[in-house]
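Below: one structure, written as structure tokens.
The other protein chains are all here in position, but one chain of the complex has been omitted.
Chain IDs A, B and C follow the sequence of writing; residue 1 opens each chain.
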Amino acid sequence: MGQSDNLKSYLSERKNSLAKRQRAAMIMTHVVCGYPSFEDNWKELEVMEEFGVDLVELQFPFSEPSADGPLFVKANQEAIKNGVRVQDCFDFMSKVTAHFSFKVVMMGYFNTIFKTGQRTFLERLKGAGGYGFIVPDLPIEEAGELHGIAKEMGLSPVVLMTPTNSDQRLAELAQTADGFVYTVARKGVTGSNTDMDSELAEFIARCKQFTDVPLAVGFGVSHAHDIEFIGQHADIAVIGTAALKAWETGKEQGLRDFFTQLLH
Amino acid sequence: MGQSDNLKSYLSERKNSLAKRQRAAMIMTHVVCGYPSFEDNWKELEVMEEFGVDLVELQFPFSEPSADGPLFVKANQEAIKNGVRVQDCFDFMSKVTAHFSFKVVMMGYFNTIFKTGQRTFLERLKGAGGYGFIVPDLPIEEAGELHGIAKEMGLSPVVLMTPTNSDQRLAELAQTADGFVYTVARKGVTGSNTDMDSELAEFIARCKQFTDVPLAVGFGVSHAHDIEFIGQHADIAVIGTAALKAWETGKEQGLRDFFTQLLH
Amino acid sequence: MDLFDFTEGREGYYGEYGGTFLPEILHTTIEELKTEFRKAKDDPSFWQEFIELMQSYSGRPTPVTHLANLSKKLGGAQIYIKREDLNHTGSHKINNVMGQGLLVKRMGKTRVIAETGAGQHGYATATMAARFGFQSKIYMGAVDVARQRPNVFWMENMGSEVIAVKDGQQTLKDAINECLRDWVTNMDNTHYVLGTACGPHPFPEMVSWFQSIIGKEARAQMLERAGKLPDRVFACVGGGSNAIGLFQGFMDDNDTQLVGCEAGGFGPGKGNHAARLAYKDASVGVAQGMKTYFLQNDDGNMLHTHSVAAGLDYIGVNPVLVHLWEKSRVRFEAVTDAQVTEALKLAMRTEGVIPALESSHGFAQAILEAEQMSKDEVVLINMSGRGDKDIFTIADALGDEHWKTFIRQKAEEYGPE
Partner (left out) sequence: MDLFDFTEGREGYYGEYGGTFLPEILHTTIEELKTEFRKAKDDPSFWQEFIELMQSYSGRPTPVTHLANLSKKLGGAQIYIKREDLNHTGSHKINNVMGQGLLVKRMGKTRVIAETGAGQHGYATATMAARFGFQSKIYMGAVDVARQRPNVFWMENMGSEVIAVKDGQQTLKDAINECLRDWVTNMDNTHYVLGTACGPHPFPEMVSWFQSIIGKEARAQMLERAGKLPDRVFACVGGGSNAIGLFQGFMDDNDTQLVGCEAGGFGPGKGNHAARLAYKDASVGVAQGMKTYFLQNDDGNMLHTHSVAAGLDYIGVNPVLVHLWEKSRVRFEAVTDAQVTEALKLAMRTEGVIPALESSHGFAQAILEAEQMSKDEVVLINMSGRGDKDIFTIADALGDEHWKTFIRQKAEEYGPE
């Protein structure tokens, strides 16, 4: 278990150990709480731990996951149908952070936070051992209160940078950036493939002009060469849909095979 | 067989013989040519002859029999469906007038006449031994040509008088009246019952003010008392739907039974 | 030119066409109607009342719309359409019906009857009856009832009784006969709201008069929008009411060609279509109260007719139009079912308008001609109604498989009878 009590120092530690760990980039994975079940989630996390994953996003299921692609949409809906409540997610997060060495950030939609109460939500997040949160439908203009409270509590609000942003906008986003920045590798929702090409490299370079927090690259990472590419240009490879697909196809073994090819 | 060569003299002969024949009124019956078949028509006519019917309307089937009630509408349509043509009707009429003692008038819609050619039609009618014609959809304003030719040929255009006519209109109609006048006992189409009541008596009386040709009373005559009533107020009872119904129910016997009760 | 100036001829006659061929029992009724109509026509306040009613209830004036996309695609004349589809109840039929409603009120009658084929006229009449508080009965051929259930549904819900007529071909002409039968029985309190510019005088004149609102508006609108009068004007012709309604606006504009578009169905040949004038299968006859061209055999019995558009599927035609055709003032053309569905598809895709199948006949002929015309010429089509109520017919005409699946599912949902 890392000793850092915030994302920034944790990630810089992890980054420094990359060479030692023979890893091109840090890895963040994604789990939808309660889908297919919390038991399955636990088993997934065990595999992830085996492969030395650095960070995990625990997604709190929401009924209107408008920034997600089909697989996660289904996951959100099934989880809710299975009766997963916000409190269940926090309880699970507590167990996860107590047990595993990777750090955990909450991922979810703003209504889950808003409806719980922003301060209450962050208090519980902190209490459950979370290090930050990613809320794709909360633009920084609307995030003042939440980010303020987070700052008080030492939680990292992860902001997103996207290829459509102007330089001026990237500068504004950078101002708020904390922990790491989630750079969206392409337009669209989660789950479709991204070309890891010079255009992406340029975009990442552009982001770097405005921030020096670590950069995570998301959307469609699924092959070893993606990791290489991200390692060259950024810091964290985000593994989302591909891992869930592997799990759905082959459970533990499927997921292990996936990580084996990804991280050989 | 009567010797008169026009309707007027024929009817006055027949009227004079009513007492001798113990009959309250003259009787005009109705047959739709070719319905159910010309053979059936012939048998009907034989029964009618048996009962000493004075006049028969032979209806030439038309596809749009808008002044007829349901039973005759069906008869018109079936006849056409059976392939009955105008020429067939004339051929049949020739046979009928050659064989039977009653006189025959053509009944039908104006388009049958118009399409054949008005003069041609009347020539054929004359040739087939017909004495006149009843065309319910031809108002006198539109009948100038047809009536003119008829006059030349000594055929009687039978006009209709109706309870809705003003005195002035009755006077106009009377001017054209020839042979007999068909007084419509009530509003509506053929086939429904008419109350033989004081209102009808008044209407007939009103007609009599304007014409002295014989008056036929039509629409719904079906009982002996109707004949009595008509005998008291007018001259000719028109038997339409009731006879066809009797035929359809019981063929010759049905028709005989019907006339027996009607004319006891 | 006043088509309805009878001082030089017989009242109700247009050349040798028209007239009043009705049973004697209706003589008084039709005279009363003529008188009331004449009074109304001579009374400017009546027209004013009519206009105001149509404005506040039916949304008149309806606009003309320039179909710039379609015109460009064809590369010929500029195409405009008169938007009768935007009327309340979705077609020009309401013009005539509301006008007659006002007359009925004047005559003090309390009950109306009407025939209907496609159902548009019945639908309009049921609407009018509800609005005026008249009792109403709508006669409709049983075949039409079966294929036009949506319209029947609305008529019934607006309080009309709908009678499925089981005589003859069980279509429009049979419904007309049945109306006449009702009328000869109930004329005291009943007015027969005839749905097109056919039947005995004064109906052709009366319906034409009420429908002339279309042409009056359209002429002024074309001058304003297109900056000139149309070179050609197209309208579909069933009974002929929307056509005469629009054409009247341009009767004296001798440079404006008037084109009546008939139902060519499967093409020429008796029984294949409902084109009385454009094809050579019809002849002059007298039926349904008037003398005009009918699709009939040598005995004067009426032929079966066919059209994809129920509202054009009729044996006879407006006697005024026949007269204008003989005088070469109106040209008649027929377009086939196949041409019509193509025109409909084109209109939907290029302009977002859904002409009724009837109106699509005008579109089809106009499209054919516009393509050959020059870019500075202008044509006007009467979009007499909207097609969305004809969904069952159009889906069938287009052979839409999703639609069939939907209907099967619905039927399953309803379960057996």
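Please note the rule applied: a contact is a pair of C-beta atoms (placed from the backbone, for glycine too) under 8 Å apart; a residue touches a chain by one contact, two chains touch by 3 or more.
Everything quoted here is computed from the prediction, not taken from an experiment.
Colleague: What are the shown chains in contact with the chain that isn't displayed?
Modeller: A, C
Colleague: With the missing chain put back, one of A:Pro136, A:Pro157, A:Gly220 or A:Gly240 would touch it. Which one?
Modeller: A:Pro136
Colleague: Which of these touches the unseen chain: C:Phe6, C:Phe46, C:Phe266 or C:Trp403?
Modeller: Going through C:Phe6, C:Phe46, C:Phe266 or C:Trp403 one by one, C:Trp403 is the residue touching the chain not shown.
Colleague: Out of C:Glu262, C:Glu351 or C:Glu369, which is the one that touches the chain we can't see?
Modeller: C:Glu351
Colleague: What residues on subunit A make contact with the chain left out of this view?
Modeller: Looking at subunit A, the ones touching the missing chain are residues 61-67, 69-70, 73-74, 77, 80, 85-86, 109-112, 114-116, 136-139, 141-142, 159-166, 169, 173, 184, 187-189.
Colleague: For subunit C, which residues lie in contact with the unshown chain of the complex?
Modeller: So the residues of subunit C touching the missing chain come out as 55-59, 62-66, 69, 83, 85-88, 90, 126-131, 133, 146, 149-150, 152-154, 156-159, 225, 345, 348-354, 388-389, 391-392, 395, 398, 400, 402-412, 414, 416-417.
Assume only the chains that are shown with their structure count from here on.
Colleague: Touch graph across the chains, line, ring, star, complete or other?
Modeller: Here the contact pattern is something else, fitting no line, ring, star or complete shape.
Colleague: Given the contact rule stated at the top, which pair of chains has the most C-beta pairs in contact?
Modeller: B-C
Colleague: I'd like the Å distance between the centres of subunit B and subunit C, where a centre is the mean of that chain's Cα atoms.
Modeller: 38
Colleague: How many angstrom between the C-alpha centroids of subunit C and subunit A?
Modeller: That gives a centre separation of 66 Å.
Colleague: In whole angstrom, what separates the CA-based centres of subunit A and subunit B?
Modeller: Distance between chain centres, rounded to whole Å: 98 Å.
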